[in-house]
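The complex appears here minus one protein chain, its other protein chains still in place.
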Amino acid sequence: MTSWRTKLLPPLLAIVFAVLLSAIALIISGADPLQAYGTMIGQMFKGSTAVDTVNLATVYYLSGLAVAIGFQMNLFNIGVEGQYRFAAVVAAIAGGAMKLPPVIHVIAILVVAVVAGMAYAAVPAILKVTRGVSEVISTIMLNAIVAGIIAFLINADQFGVQRGNNIGTRVIEPSGRIPGIPLGSGTLFGFVIIAAIVGGAYWFMLNRTRFGFELKASGESTTAAAAGGVSAKKMTLIAMLLSGGVAGLVAMPELLGRDYSYGITATQMYGFTGIAVALLGRNHPGGIALGALLWAFLDTSAVSLEQINVSKEIATIMQGIIVLSVVVAYEVVRRADLAAEQRRVGRALAANGRKGSSVAEGGAV
Amino acid sequence: KDSSGGSSNNSAAPSSGGSDCVTAQKPPAAPAATSSSAAAGGKVDGSQLKIGLAFDVGGRGDASFNDAAAAGTDKAKSDLGVTTVNESTASASEAESAKQQRLDQMASQGLNPIVAVGFAYADSVKAVAAKYPNTKFAIVDDDSITLPNVTPLVFAEEQGSFLAGVAAAYKSKSCHIGFVGGVNTPLIQKFEAGFLQGAKTVSSKIKIEDEYLTPAGDFSGFQDPPKGNAKAAAEIAKGADVIYHAAGASGKGVFDAAKAGNALAIGVDSDQYNQKTVAADKDVIITSMLKRVDVAVFDYIQAVAKGDLTVLPKRFDLKVDGVGYATSGGKVDDIKDVLDGYKAQIISGAITVSDKPQK
Amino acid sequence: MSTAEAPAEAVPDRGAPAVQLTGITKRFPGVVANSDVNLTVVTGEVHAICGENGAGKSTLMKILYGMQPPDEGTIAINGDEVKLRNPQDAIRAGIGMVHQHFMLADNLTVGENVFLGAEALHGIGRAARARLAELAERTGLHAKPDTLLEELGVADRQRVEIVKVLYRGAKIIILDEPTAVLVPQEVDALFATVREMKADGYTFLFISHKLDEVRAIADTVTVIRRGTTVGTADPKTITSRQLAEMMVGSELPSPETRESTVTDRAVLRLTGLTLGAEGSDRNALDDVTFTVRAGEVLGVAGVEGNGQTELVETIMGMRKPSGGKIELVDADGKARDLTRAGTLTRREAGIGYIAEDRTRHSLLLTQPLWVNRILGYQTREPVSKGQLLDIAGARADTERIVREYDVRTPGIDVPAAALSGGNQQKLIVGRELSGNPVLLIASHPTRGVDVGAQALIWENIRQARSAGLAVLLISADLDELIGLSDTIRVMLRGRLVSEADPATVTPQELGSAMTGAEDDTAGDEE
Partner (left out) sequence: MAVTDVSRPDAGSPGTMPVHRKRSRIPGWLRGVIWAVIAIAVVSTASYSTGVAALTSSNTASTALRLALPILLCALGGLWAERAGVVNIGLEGMMILGTWGAAWGSYNGGVWAGLVAAIVFGALGGLLHAVATVTFNVNHIVSGVAINLLGLGVTKYLANLIFAPISGNPRQSPVVPKFDTYSASGLSDWLGDLEKEQRVGISDVAGILRGLVTEVAPLTMIAILLVPLSFWVLWKTRFGLRLRSCGENPVAAESLGVNVYRHKYIAMLISGALAGMGGASLVLLRGGADYLENQTNGRGYIGLAAMIFGNWRPGGLLGGAALFGYADGLQLAGGGEAVLALLYGAVILVAVIVVVQLFRRQWIAAGLGVVGAGVLYAIYWSNDTLPSDLIPYTAHFVTLIVLAVASQRLRPPKADGQPYRRGED
């Protein structure tokens, strides 16, 4: 009955709060908040920004999903960062080397990406399951190490090609690309559709399949799951691999839809953004989508703020405030609901006389 | 100073002292300077130009190539009467689409020309320039784009670094010098290549420490003074006494290490002797390899104002003073003739400097 | 900081009652836990509080201990009205509480657990240790102060809890279900301590579901039903049956077995089962051999920590045995070796499992009831089809369990945590008896469950037994064990040491056998 309120009110409150707080920061730095917010919103209707935002959100979405799979199993996969970059470079190398007919080429690249993401996630997974190494440490280390591996692989001595001062993998032939969808003055990544399918599959897996049940059960209580026939180690392994597999897709929208090569200037940190997005979306595929869009919107608006000489750090600050205040708002609303409920029981009690029926309702034997 | 060119004549005889290091003949004296800015000449009016300047990470104030680009537009404002310069700066780890968005917004606002600073903009410039064929674009440090409305502004960093190598070899007492690269990219390898070649040209027996902080793609190497410090200190501990860095902000750590280890250092990009953030170490900075992004940007704007881009050089090299060395502090005054001699040889083609490290 | 003197001054004064609660009301969302409770506890008495699960006993005690603020009502200690905002206030007023669930930190040492919060009294150094040693002597705690708490057995944990209370100089001591995990001998020891201290002027509030115990120790009994006090009785005169009727308005159930239904057909056969214990030379299970037949309830008695948990978990495949064999025999007499099988395979083979710790091993607390119905059955009808879940089926079957097993719940969409312990247990029993199991492993199936729910669970087990189910029953409640079992085996230090005939054995005899003491007098030694 109050579900819309408990679900939607907190994010709205959080955004309002973030807007107010950032306004103070804007005023201190001598900017006009109204103009700043006007620009942030106005930019969405200019040029291809709206499409760019959705494109960027697609990447964040995949990253958020990858992180969320780990969270379902209580695994803190900080390693999405390393996994997606490893997968990207391996897939780009493979894709550049392959000569295949159109659709098959794309599928082959995606398979390579997923497998590579899984392979890189397998390291912390195996270390955790066999040696009990905390996945937090191992993925932090692997995130750093991946930079060395990429540098090694795209070295001109190995698989790299130098273009100007940039080095990257060989360009993927048109047969291996995913055509975009022209929309206004921009081009929407064709991968948006695949991302939506992945999101749907995530939802279905989690809520409708035996595997999803086992994953959630194991995440909630390893002991209860074990007594129910679910091996926590197996689930840890599979969840980490799945997470890595999805992480493998993170760079694909851009690789197959825009860049066609993975180089040293490729964007980093999508994996870390994924953590924030997954948390914002409360691990729900729909929530993650909204979180990804919001995040992408703030990112693109940062660029526009620069154009009117407003310090774009405001966008980062807003992102931080929103993450924090969304969860605070959830808690505040929860407490308000609790208090309201308590008052309601109190009133019912007063009306019904001393033996309120509510005791039995509450589950007392 | 005993390391002046004079001793190089009897290089065969081993003896103590830094002078022994120099084994090559001192180059012939340079002819009187002939080069000058490419577009020198009559006054040009740029008041109609509205310029977009897209910085790489760091932006105005980074005391490096972004700042140099800004200096170029500042000069255009004062010398050419340019009134409008819109600036925008990339943030660390921003998405490729943000770069495109930045350029796209500039182009759609009617800014023309648009200067993109840094090869990280290559893909974005390529995409956006194709979309706005009537807008002129320039990109610093990249020449991979072949569109008619895109002008590459690239430099012969290896030539300037060659001179840094010469200076290092002449100034080293232990005949042992060092290079600290920030990130091992092709661009920084040019600095490395020129430095190595220059030093080896001067001395056949010089020892060179040659290391990077991080590999390609891990840009933290430009951001980590403590690591630059550790690396330089290690090179000094091994015996190197002149260190050349191409490590961006990590260079500060290199200078600190040189100062602490009684060694000398060579700066990069701008004249770091005069740079505020490293002022405490200025007495160890003997020279800096100058990369005149300001000159390139200014020349480009001037050429656009004139409507003739053909006057621009293909590469900003020693000949057009696109690269060079700094003399602030007077620490290389004693070998200025040597440096200018090599400079002349490079300009004349007598020496070709490779842009790939020959190890 | 609290002062040691304050409670000491509370000289037994027959005039003012030690505790006087007036009109206490406490509401939780959706529940009124206490409604207008009045309670008077005389100084120097043992005052028992009885009531079904969820009647509001613990809540009332937590209010008295300052852990939860009452919505309405007043508290008077030794005649003075006090406001208890937090446990510190209560401690200062001379109140101590031993909680229903241990309030101990496993990673801290015994000493640290005791000194925590009361460092002002004797610090955490030598003086504190001396005082601790004194109290340990008095309560029979033998663990060293530097032992990590996690190395302690349940009885010792209970003693640490009591030492904690005494260390703070409490004169009014709340014991919330302290005996649930103790064997009779340990209960006797506890009661001896209580009586001794009572003579020294201490006042006790005592909660238990075991009515015999209540009558044995208490001077007064107050019964709470649905959050309100329904009356006070004299335990010397009232019978357990009358007490139960006051609590629930129904008859006191007994776990008596009816006629035997034991058949010849073996269902579970263990041969030489051995389980090594980590970091210890002694095996957790040592050469355990027995057979459970169809229609038989095999009871295993033993002091907590002697390998029962390990036995059950090894049979369920949650621990890997180091030797021996576990076989399940089907109706045709064909034995299936399960020694290497996973937990799920064993469950699919027809083993139902009521775990001893329901919140840890049987439930997903934040998930709704129908999701909990799926746990352990995720591969089987009616809750799943192939790799997919059958949500409609799961919901329908949960509704059935709620109906048939009288699970009192507002609906099947509430999280499992919202049910009281007894109702959680009924849900679990219902689940584990679904899907026609051939063997039920029931570990403490009625622990902490009130008399009403107990009766229901016993009845269900009996019915299933007469339908041919084999049951392996582990229980610390010896009445339950004797009443339900067809055969009783006693477990000591990982070995099955003796066998008892439930028809003749008394709880006292069984208790002696369990502790390994007085082997000659133990019941029906083989």
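Each chain carries a letter (A, B and C) given by its place in the written order, and its residues are counted from 1.
In this section, a residue touches a chain if its C-beta (ideal position, glycine included) is under 8 Å from a C-beta of that chain, and two chains touch if they have at least 3 such contacts.
Treat the numbers as computed from the prediction; the structure is a model and nothing was measured.
Enquirer: Missing chain touches which shown chains?
Expert: A, B, C
Enquirer: Taking the entire complex into account, which one of B:Leu213, B:Val268, B:Val295 or B:Ala326 touches the absent chain?
Expert: B:Leu213
Enquirer: Identify the residue among C:Ile91, C:Ala136, C:Leu190 or C:Leu270 that touches the chain left out of the display.
Expert: C:Ile91
Enquirer: Out of C:Val42, C:Leu135, C:Val154 or C:Leu388, which is the one that touches the chain we can't see?
Expert: The one listed residue touching the chain not shown is C:Val154.
Enquirer: Pick from A:Met40, A:Ala151, A:Val250 or A:Val303: which residue touches the chain that isn't shown?
Expert: Touching the chain that is not displayed is residue A:Ala151.
Enquirer: Counting contacts across the full complex, list the positions on chain B that touch the omitted chain.
Expert: Chain B touches the chain not shown through residues 58-63, 92, 184, 211-216, 218, 220-221, 223-227, 229-231, 233-234, 237, 249, 252-253, 256-257, 260, 276-280.
Enquirer: Taking the full complex into account, what residues of chain C touch the chain not shown?
Expert: 2, 65, 67-69, 86-88, 91, 97, 99, 102-108, 112-113, 115-120, 123-124, 148-154, 157, 164, 181, 277-280, 284, 304-307, 309-310, 356-357, 360
Enquirer: Considering the whole complex rather than only what is displayed, give the residues of chain A touching the chain that is not shown.
Expert: 25, 28-29, 73-76, 78, 127-129, 131-138, 140-145, 147-149, 151-152, 155, 222-223, 232-233, 236, 272, 275-276, 279, 311, 313-321, 323-324, 327-328, 331-332
Simple rule for what comes next: only the chains that are shown with their structure count from here on.
Enquirer: Cα centroid separation between chain B and chain C, in whole Å?
Expert: The computed centroid separation for chain B versus chain C comes out at 77 Å.
Enquirer: Starting from the mean Cα coordinates of chain A and chain B, work out the distance between those two points in Å.
Expert: 40
Enquirer: Round to the nearest whole Å and give the separation of the Cα centres of chain A and chain C.
Expert: Chain centroid spacing, chain A to chain C, equals 44 Å.
Enquirer: Would you mind listing the residues of chain C that make contact with two or more other chains?
Expert: Nothing qualifies.
Enquirer: Can you check the complex and tell me which residues of chain A touch chain C?
Expert: Residue list for chain A touching chain C: 207-214, 216-217, 220-221, 223-231, 338, 341-342, 345-346, 349, 354-356, 358-365.
Enquirer: Please give the residue numbers of chain B that touch chain A in the complex, ascending.
Expert: Touch residues, chain B against chain A: 86-89, 91, 93-98, 100-102, 104-106, 108-109, 119-120, 122-123, 141-145, 184-187, 214-218.
Enquirer: Which chain A residues qualify as touching chain B in the complex?
Expert: Touching chain B from chain A are residues 43, 46-49, 52, 55-56, 59, 147-148, 150-152, 154-155, 162-167, 254, 258-259, 264-269, 299-300, 302-304, 306-307, 312.
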